[in-house]
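All protein chains of the complex are present and in place, except for one that has been dropped.
Let's look at chain A:
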Amino acid sequence: MSTLIAKQALRGLARDRGVALLAAILAVMVAVSAFLGWSATQTVNAIYAQAVGWLTAQGAPVPPNPLHEMPPLASLRNLPVYVSFLGAFAAIVIGQALVETDRRAGVLPLIGTRAVTAATVAKGRMLALTVATGALMSVAGLVSILALLTLPIQMGLADWFSLAAALALGWLYMTIFGLLSLGLAARLPGTAAGLLAGTVAWLAITFVLPALTGNVNPTAAINPVSALASVPDMPVFHWLSRLLGPVSLSEAFGWLEARAMGYLPAGLAPRAPLPLLSLGLAFAASAAFALHANATLDQTGGPDA
């Protein structure tokens, strides 16, 4: 029955223009990210070719092409930024829509009086959410693969596995926010309240926590280059970094993505002692919250008439 609930929810999402728009924007932004990577690569390559010609004419030694020293996936380094921004926000909207669609349609009492447990319905919604975020990441992955195939870079088998790992991490990160939103939507009736609560949690994780753990400029937290900087040498940042590092999910995600895609600066330690464990625990906690909130969701359909 969970599968039936999930299928119905996914059909509803597929017909939701807001969700379709967010998915399209995410795909376009990933494509733009790939284009920027391609453009930067082409520019460096062109400058290098001119420099080679000039150096050869001067009889000077020719240094190696800097592109060959770059990890192939570095050209997609903006991908985690868009997953942090648009992907997580799209997941919040999807989580909200999964509950609010049923509530607005007045079908909660119809589902609640069928011979199906509330936990089964909750699991169905969670399944729909994980499939929806998986579909979004698949679109992002497809765009990334198309971009990589057109770039003048050599991709080995290990690089393709690294890309798969980066995409899986993106799915995990998005799904954490989606599950959180699914639980919040069940707890807080009304689209505005549910979306606002989810967005506040996202803002806190994306901007506030990284600022507290060491980045003076919070927007730098999602930037794949400047975010990967050491904590400023001040006692307060060191203490906050130790205290909040394990729950600073966007930093854990950024660090893991940088490592998976090969552009992590050498010797840069993560804020969280075990960043993958931080994301895993956050996933488990948000899943437990979503399950409990949806299994205890008020299915009466509102106040007594």
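Heads up, the rule we're going with is that a contact is a pair of C-beta atoms (placed from the backbone, for glycine too) under 8 Å apart; a residue touches a chain by one contact, two chains touch by 3 or more; residues count from 1.
We take it that contacts and distances are computed from a predicted model.
*Asks:* For the complex's missing chain, which UniProt name, "Glycine betaine/proline transport system permease protein", "NADH-quinone oxidoreductase", "ABC transporter ATP-binding protein" or "ATPase"?
*Replies:* "ABC transporter ATP-binding protein"
*Asks:* Which one touches the absent chain: A:18, A:66 or A:106?
*Replies:* Here the residue in touch with the unshown chain is A:106.
*Asks:* Which parts of chain A are in contact with the chain that was left out?
*Replies:* With respect to the unshown chain, the touching residues of chain A are 1, 4-5, 8, 11-12, 15-16, 101, 104-107, 109-117, 299-302, 304-305.
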